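Every protein chain but one is kept in place in this view of the complex.
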Amino acid sequence: MAKSEDSLTLKDLNLGCVVTEPGNARQYKTGSWKSKRPVTDREKCNKCGLCYIYCPEGCIRVNNKGYFLSNYEYCKGCGICAHECPQEAITMIEEEEE
Amino acid sequence: MAQKIGMEVSIALGEAAKLANTDVIAAYPITPQTHIVEHIADMVANGEMDAEFITVESEHSAMSACLGSAAVGARTFTATAGQGLELMHEVLYVASALRFPIVMTVANRALSGPLNIWGDHSDVMATRDCGWIQFFVENGQEAFDLTLCAFRIAEDPTVMLPTMLSLDGFHLTHVVEPITLIEKSDVDKFIPPLKHPFALRPDKPVTMGAFAPPFIYTETKKIADEALRSSKKVIVSVWDEFGKRFGRHYNPVETYRTEDAKTLLLTMGSYSETAMVAIDNMRTKGEKVGLIHLRLWRPFPFAELKQTTENADNLFVLDRCISLGGPGGPVCSEIKAAFYDSQKKPSIIGFIGGLGGRDMTPGDFEYMTKRGKEIIQHGTKNEVEMIGVKE
Partner (left out) sequence: MEQKLQKQPKIFSKVPPEEYFVSGHRGCVGCGEALAVRLVCKALGPNVIIANATGCMEVVSSQLPNTAWGVPWIHTLFENTAAVASGIECGLKVLRKKGRYSNENTIVAAMAGDGGTADIGMQALSGALERGHRFVYICFDNEAYMNTGIQRSSTTPFGASTTTSPAGKKSIGQLTWKKDLPSIAIAHNIPYVATASPSYPFDLINKVKKATTMKGPSYLHVFSVCPTGWRSAPELAIELGRLAVKTGIFPLYEVENGVYKINHEPSKLDPVKDYLKLQGRFRHLSDDTIKEIEKRVNSNFIELKRKMMCDDMRVV
């Protein structure tokens, strides 16, 4: 696990500043960017997975019941999944103020 | 030990790249570098050299292709000159930042404009701060020897830095000199196989060239500076080992007849041999003069330089490059800076000469010595002292 920006020092840098943990950007949670979140109506969803294919964040995952759900830790709320859903099963709802 | 063979220095450099088991060469033709890469192309075409020669479409791409090849852990060589080195400029910084042990020969050439294909040090001086190890060689044998050393130094696990070897365009590249080559088996013992700890490999994916925001950029530069500074001990030890193995000895700073010298000249590259002739001439006239030949330019050999000037009153520095509108020549500026904090230091005067292939004769070095003393005696000096200007 790479250190946070604040605690990073020169001792943490590899030769040539190479990053050796593939995909460690997952540490950076982009979910706080969103103003709306996608919510799936499981009555309508036909589990086609088009939302997963079209997600620019790659943050939609299939659950053990075959439904495709956004990981809100990364979902930026673009709304592509809702717009593209052939079943109109996804609705974008306002994020609540915290 | 192999015999001395008369050969063009460029050919000897190609032979060095072959003996070092270079894997990839990416180069673009530019005078006076061409004979080096033509010879390599010949050897690859004839199957004498087992390497890939990428005939890139520019020097920018030459160094960029070198980055790619070094990134997968292939031993990588290139050569360029003058404008070519300037076109590579931004890529040079990336090579050192990524710690790629690329070896490059620079056939020193003046910079346009006006266009001039002949030798001076303007090209390499503009790359002074790019983070590469940089040497200047004096003759063909040294060019051959230090090319082999360059691979060994660059790839040392504690160094992993690109290394640039400067030799004067035409004055060295195109002359035939007696050169002792080294047996392949001996080179193999001297240069172990390259092992890059983070080479790009699908089974162990790494990210190279991630960007550094303000919160970490300074630290990347601190590491780069320390890496380059601490490479000096490896450079010295590799040159030392080379001397022990092959009988030819190289030091960061060399001296000639300096023991009792009150006046020292300082030169880099092939003009040192001309300056030695001038020193001999002046010595026969009873002048206590000597020569400092600066071989290692980056990392700068501060301590070694100071040792050589302990007993001297005057130090006259020849620059084959001019910092237009600045303090004169870049080498002299650095020498002055190196001595600024010293209690005991010589009077340092800078001269600019040998630009764009203009010969510096022994007489010019004698003039430089005389003029330097005059300046010190009378305290008057032109802003920039240029040798041999036709006014």
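Letters are used for the chains, namely A and B, taken in the order the chains are written, and counting of residues starts over at 1 for each.
The criterion applied here is as follows: a contact is a pair of C-beta atoms (placed from the backbone, for glycine too) under 8 Å apart; a residue touches a chain by one contact, two chains touch by 3 or more.
Model, not experiment: these values are computed from the prediction.
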Touching partners, among the displayed chains, of the absent chain: A, B
Residue of B:I40, B:V91, B:L266 or B:L291 in touch with the missing chain, whole complex considered: B:V91
Sites on chain A contacted by the missing partner chain, in the whole complex: 2-3, 8, 12-13, 17, 19, 21-30, 33-34, 46-50, 52-59, 62, 68, 71, 73-74, 76-80, 82-84, 86, 92
Absent chain, residues of chain B that touch it: 23-24, 26, 50-52, 54-58, 60-62, 64-74, 76, 90-91, 94, 98, 200-213, 216
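What we mean here is this: only the chains that are shown with their structure count from here on.
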Mean-CA-position distance for chain B and chain A (Å): 52
Residues of chain B touching chain A in the complex: 97-100, 160, 197-198, 205-210, 212-213, 215-216, 219-220, 222-223
Residues of chain A defined as touching chain B within the complex: 5-6, 8-10, 13-20, 22
